[in-house]
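Only one protein chain is missing from this complex, and each of the others stays in its spot.
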Amino acid sequence: MRKKSVSYAKYGYIFSIPFVVTFLVFSLYPIIYTLVIGFTNLRGLGVKEFHFLRTSEGNLDLFGNFRTVLNNKTFTTSLKNTIILWTANFIPQISMALLLTAWFTNRNFKVKGQGAYKILIYMPNIITAATIAILFNSLFGYPKGPVNDLLMKLHIIDGPRNFSLQRWTARGIVSFIQFWMWYGNTMIVLIAGVLGINPSLFEAAEIDGATPTQIFFRVTLPLLRTILLYVLVTSMIGGLQMFDIPKLFLNGGPDQATVTSSMFIHDQAFSGSYLYNRASAASIIVFGIIIVLSIILFQVLKDKDEVARRKYRRAQNRAARKGVNA
Amino acid sequence: MSTHGSIRSKRMLYKTIVYLVCTFLAILSIFPFWIMFMNATRSTYEIQQSSIGLVPSKYFMSNWKILTGKAFSPMTGFINSMTVSVGVTVLAVYFSSLTAYALMAYSWKLRQAFFSFIMAIMMIPAQLSSIGFYQFIYRIGMTNKFTPLIVPAIASPAMVFFMRQYLMAALPLEIVDSARIDGSREFATFNRIILPIMKPALATQAIFSFVGSWNNLFIPLILLTNKKKYTMPIMVSLLRGDIYKTEYGSVYLGLSLTVLPLFVIYFMLAKYIIAGVALGALKE
Partner (left out) sequence: MAKRVRTITLVLLVAVLGVSLFAGGQTEATTAKKKVINVWSFTDEVPKMIDRYKELHPEFDYEIKTTIIATTDGAYQPALDQALIGGGADAPDIYAAEAAFVLKYTQGDAKQYAATYKELGIDVDRLVKEADIAQYTIDIGSNERGLVALGYQATGGAFIYRRSIAKAVWGTDDPQVIKTKIGPGLDKFFQAAEALKKKGYAIVSGDGDLWHAVENSSDKGWVVDGKLYLDPKREAFIDHSKRLMDNGYHNDTQDWTDAWFADMKGANPKQAFGFFGPAWLINYVMAGNSGGSKIGEGTYGDWAVCEPPIGFFWGGTWVLANRDSKVKDAVAELIQWITLDSSETGLQYYWANGTLFGAGGTKDSVASGTVMGKSDGSLDFLGGQDMFEAFVPAGAFATGKNLTQYDETINSTWRAQVREYTAGNKTRAQAIADFKRMVFETLDIPSN
């Protein structure tokens, strides 16, 4: 290494240019627009003029919309629902995905036909939400529908039930649909993560006599940590923005039991009164919640590798500098 | 001897459970597709009387006629959808990897800030920024062009995040260093060494991005108003649009046609996720 030390830092900047430019061109304006109108009086269709909120005395009242939204019971209900629906679908989703990942990456026992299984299990994710919603609506049809017919035939119930009027049944169905549409997706992400792990690590563990279960918990899971962080963060973001299924399945019903925060935002803006400013304020609040939760996740599943990498680079830089000095 | 037997029976039990659960889940997955394909052969009124039919009926041809008689032209839709989805997928996958690599492999001053920034934009609720987006696209006169649907994919924060996480787990920096010693230039290193290592990640994200883009309805619906530019989901949505006389049979046929190309793409890409190879570069 007698060569002159080269600083590669500039490539970090160069390789980031496409992303940054695209973002600036296509997304910056919409995002800033959204952020700004949350503090204004913009509502109504085709309105082009708006100004920051002021109190009746004329003082700036930037957070008026935020107060209104936070005092809105539909909004607080929607937050509560979102959290319930997300928890109820995420826990089974991640558990099932991890279990399947363990099975499909077990080096001692290759599941026959696992290619087919992996494909089939992912399939619910490629069908559109609208189709799924229609399907489940018919399945739980009332007064006649397959589920009602079946339960009556089995004498579990003696007359048809209107499931779409039962709050917890409706929530259960929405959570189940979310779980079912996404566990295959999560599984594929996890399997891809396992495939990225250096096989020699598994071989070493096997030579040490570890059982598949031990390998999964002691080798696979710790090395999957970065991917797990990704799964947790993205599914939390996706979960807090849950929209399609609750909207299409029962339109937030019964009695707002499946209204999510994204539906609230959508309805503020598009259900007749065009309350863009409030929709924006609600978005900003949801954004804040997501950020706080993400920071917590990042803290808990701390980027240990990132720290290690930084150390590695620093050590190298030092070595390089030494090389120059010498 | 007996412990041997119990281990073997445990193994048997394990295998049985694995196959039972997997088969059950597989059936659960096939179910909606089965209903969809069956309904594509049933008449609207058969479907209205009972939306869930397990056996085919005889209306496939008449559904096909209704389908093609309306605004649905499978070829145009297929080509348009393909253009958008392939474009989105290629751009998203390639540039997200590049951005993730920039975040991963180099130490530069703004790196942590840039990563935090990407994470932050990923967290912005999509619901409302859409309003600003439509306005912007209308203002710059880009409606009825595929550009505003495809090019923004270059900045896909969630995918960058995934690629970064993947690289952190799968890429030892020593590889980069040894490539440099071999005289490889940075951009070439990325294209020739890093991308192949990332194959499982690329395939995974390519599938997700393709499926997402293929099924994307709302933004194209608003930005593409010219018949020649319609994507397949827009065409299906038009079939459902006739409020007084929705032709459900042909809607399901349209949905079935829309989903078929996804199968093909998925089968093509899935082998990289299933095979579990692609780690040749890692043998230090």
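The letters A and B name the chains in turn, as written, and every chain counts its residues from 1.
Basically, contacts are C-beta pairs under 8 Å (C-beta built on N, C-alpha and C of every residue); 3 or more make two chains touch, one makes a residue touch a chain.
Being a predicted model, the structure only gives us computed values, none of them experimental.
Within the full complex, the residue among A:11, A:230, A:274 or A:287 touching the omitted chain is A:274.
Shown as candidates are A:33, A:75 or A:216; the residue that touches the absent chain is A:75.
Touching the missing chain, out of A:44, A:113 or A:288, is residue A:44.
Contact residues of chain A toward the unshown chain are 43-46, 72-75, 130, 137-138, 141-145, 162, 165, 251, 253-256, 267-268, 270-275, 278. Although one chain is not displayed, chain B still touches it through residues 44-45, 48-51, 70-71, 83, 86-87, 90-91, 94, 134-135, 138-139, 141, 143-147, 150-151, 191-192, 196, 217-218, 221-222, 225-227, 237-245.
Quick note on the criterion: only the chains that are shown with their structure count from here on.
Between the Cα centres of chain A and chain B there is a gap of 15 Å.
Those residues of chain B whose C-beta lies close enough to touch chain A in the complex are 11, 14-15, 18-19, 22, 25-26, 28-30, 32-33, 35-36, 51-52, 95-96, 98-99, 101-111, 114, 118-133, 135-136, 148, 151-152, 154-155, 158, 160-162, 165-166, 168-170, 173, 177, 186, 190, 200-201, 203-204, 207-208, 211, 215, 217, 233, 255, 258-259, 262-263, 266-267, 270-271, 273-274, 276, 278-279, 282.
For chain A in complex with chain B, the touching residues are 8-16, 18-20, 22-23, 25-27, 29-34, 100, 103, 105, 109, 111, 114-128, 131-132, 134-135, 138-139, 141, 146, 180, 184-185, 188-189, 191-193, 195-199, 223-227, 229-230, 233-234, 237, 240-241, 243, 261-262, 265-266, 269, 276, 279-280, 283, 286-287, 290-291, 294, 303, 305-306, 309-310, 312-313, 316-317.
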